[in-house]
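Right after this comes chain A.
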Amino acid sequence: MIEFVLAFAFIIISIFFAGIFRKFIARMHNRVGPPIIQPFYDLIKLFSKKTTKYKNPIFHAVPYASIITSIVIIILISSAFVGTDSLFDFDYNFLVLGYLFILVDTFYIFGAVASRSPFAIQSSMRELLLMLGYELSFMMVLSIFFAKTGIVSLADFDVEFAFVQAPVASILLVLIGFVIVRITPFDVVNAETELSAGFFAEYYGKDLALLEIAEFIKDLAFGLMAGLLLFGKVFALPAALGFVFFYALMQATSPRYCTFRTAKIFLIIAILAFIDLFLLV
Partner candidate 1 sequence: MKKILQEIKKTKSDRLVSISYVNEDEGVSIYYHFADKTPKFKEIKIEIGNEKEVESITPIHPNAAILEGEITEMYGIKFPGNPYSGKRIFLEEK
Partner candidate 2 sequence: MHKTCLFPIGPQHPSLKEPLFLKLYVDGTTVKDAVFDLGYAHRGVEEKLEGKQVDTALHAVQRTCGICSQCHTMAFLRTVEGFAEVEIPDRVALQRVIVAELERIHSHLLWAGVMMHELGLDTLFMYFMREREKILDVFDELTGNRVHHSSDLVGTSKRTFSEENLQFALSTLDSIKENLISYRKTVDSHDVIRDRCIGKGLITKKDAKTFGLVGPVARACNINNDVRVNSPYMGYKMLKLNSIMRTEGDAHARTLVRLDEVFESMNLVEQACNQIPKGSVVPKYPVKRIAQGYGVGASEAPRGENFHFVKVVNGKTARVKLRTPTLANLIMFPEAVKGADITDVPVIVMSLDPCISCMERVAVVKDGKSEVWTSHELFKGEKK
């Protein structure tokens, strides 16, 4: 029962983290920036607008599917903090977590193709190309952490500072985070200046608000998971805040790579992760 309360608290915290991210970037640009609770104002405004006209059932079902999947992700992560007597504690639930991250992106691709907008379709082509690299590496890197420590479920993961035991996998996890959280230099998927924000180009109103909340939850879920794996349960939330600052610093100081260079880099990351996993066996 506690994990539902904790999941709700994490959802509210994720919206604050989005505000902190924007404020930090603005300060590095020598500007004042919006207040930290600005994402709340944006969501309230979006909920009060009319949605786009009826296109087809898949287009309108995608926001609801995405947000339900994101909520399941954050509940699974909360179960790690609650402990072994949680409802959601079962063996190899970290693999289910990896699949759920992939599922959210797959829903975005469905919505993009159903909207038949050229910008969204270009985004989904880039996302499919990158998925070969980063999603494969993501599952392998997750497995490396659990294989090296011999633990089988998230709730049992009570190792502190596991990055010492798996240094290569830790670095690869941070690099994969650039694509999952959409940070330059690897944010080709929704490149703002070329594709007018990619997947979400045709959504507006309540649909867009639900998709934005799903993105915020996914970002915090990744941060918490990386903090849990690298630093341990106690330091997971402070580590997530540290990742917000680190990703904001990288967003402000790097331009965007082109698609093929990004795809090549993530293919190399997948090969490195495979070698690391292979050497364990």
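How were these picked? Simply put, all candidates are chains of the complex that A comes from, given by their letters.
One rule holds in what follows: contacts are C-beta pairs under 8 Å (C-beta built on N, C-alpha and C of every residue); 3 or more make two chains touch, one makes a residue touch a chain; residues count from 1.
Nothing here was measured: the structure is a model prediction, and the numbers come from that model.
Student: Pick out the one candidate among 1 or 2 that is in contact with chain A within this complex.
Tutor: By the stated definition of touch, the match is candidate 2.
Student: Residue numbers of chain A touching candidate 2 in their complex, please.
Tutor: These residues of chain A touch candidate 2: 25, 28-31, 118, 122, 125, 184-185, 187-188, 191-194, 196, 252-259, 261.
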